[in-house]
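Only one protein chain is missing; all other protein chains are in place.
We call the chains A and B, going by the order they appear; numbering starts again at 1 in every chain.
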Amino acid sequence: MMVVGASIAVLVTMAMAMARALLGPTVYDRVLAVNMFGTKTVLTIALIGFFTGRPEFLDLALAYGLLNFIGTIAVLKFFQFGSLGASGPHPGETESG
Amino acid sequence: MTQRPVARVAGLCLLWYAMWLLMSGHYTNLLLSLGAASVVGVALLVTRMLLPDREGAPFHIVPGLLFYLPWLVVEVFKSNLAVARVILSPRLPIRPRVVDFQGHQKTDLGRFIYANSITLTPGTITVRLDAEGFRIHALTGEALDGTEEGEMDRRVCRLEGAS
Partner (left out) sequence: MEMVLDYLSAALLLLGSFFVVIGGIGVLRMPDVFTRMHAAGLTDTMGSFFILTGLMLQAGISGVTLRLIMILGFLWFTSPVATHALAKAALHGKVEPIEHEDEEGH
């Protein structure tokens, strides 16, 4: 029963994170909110798996956590360097991708 | 733990295969051999990337971690309560501050563990980490005092020294 209560609490927090993502004001606030939304999604998937009696959902939660982390880092790297790694040709490279 | 890279890769392979067995839950010949093939593939890849060195596969700190992690969880709980109190008080009594200071770790791995422990503790965030030291952002004066007291610094030093 408390599992349902915890799910509601996490969903309320996700709504608050979404509000922060919409309010901004800087792009970093939005990234912070989306990252938080993602980690709370992991918790929600785990909780839903428990109250529907399907613990296989935990594998999905794990995969979602991996994707969320890599996505956040990729977006931040993009904002910091303006690209995802192609920072000019390397000395040995002949053609650009 | 031994220093030879072959032993490190072998240890990692054992760990990965144990994880495959526990996560899959199916023990047919096909899946067991697919798992072994994946482990070998990943081992070749990380060896080519030169990852399994003393930092990439730090087996030597595992015994120390068993003592460090429970202490860290208690510290994180205490600072969580402090930050929760700040958030819930109507006037929002924050005093954010950015401070530079030095850690006493000798290895990059130790500095990495210390920086992450600082960030994991709510109330303090490592915003920069380089050869000159740490730059942390603290939410309140109390959170800053907790870090400057140096208990965590000493414990991480002991952790990296316990090889």
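Please note the rule applied: contacts are C-beta pairs under 8 Å (C-beta built on N, C-alpha and C of every residue); 3 or more make two chains touch, one makes a residue touch a chain.
Because the structure is a prediction, the values reported are computed rather than measured.
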(Q) On chain A, where is the contact patch with the chain that was removed from view? (A) 1-3, 5-6, 9-10, 12-17, 19-20, 26-29, 31-33, 35-36, 39-40, 42-43, 46-47, 50, 55, 58-59, 61-62, 65-66, 69, 72-73, 76-77, 79-80
Q.
Suppose we count only contacts with the excluded chain; which residues of chain B make the list?
A. 22-23, 25, 73, 76-77, 80, 83-84, 87-88, 92, 94-99, 115-117, 119-120, 122-123, 125-129, 137, 139, 141
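Simple rule for what comes next: only the chains that are shown with their structure count from here on.
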(Q) Distance between chain A and chain B based on Cα centroids, please, to the nearest Å. (A) 20
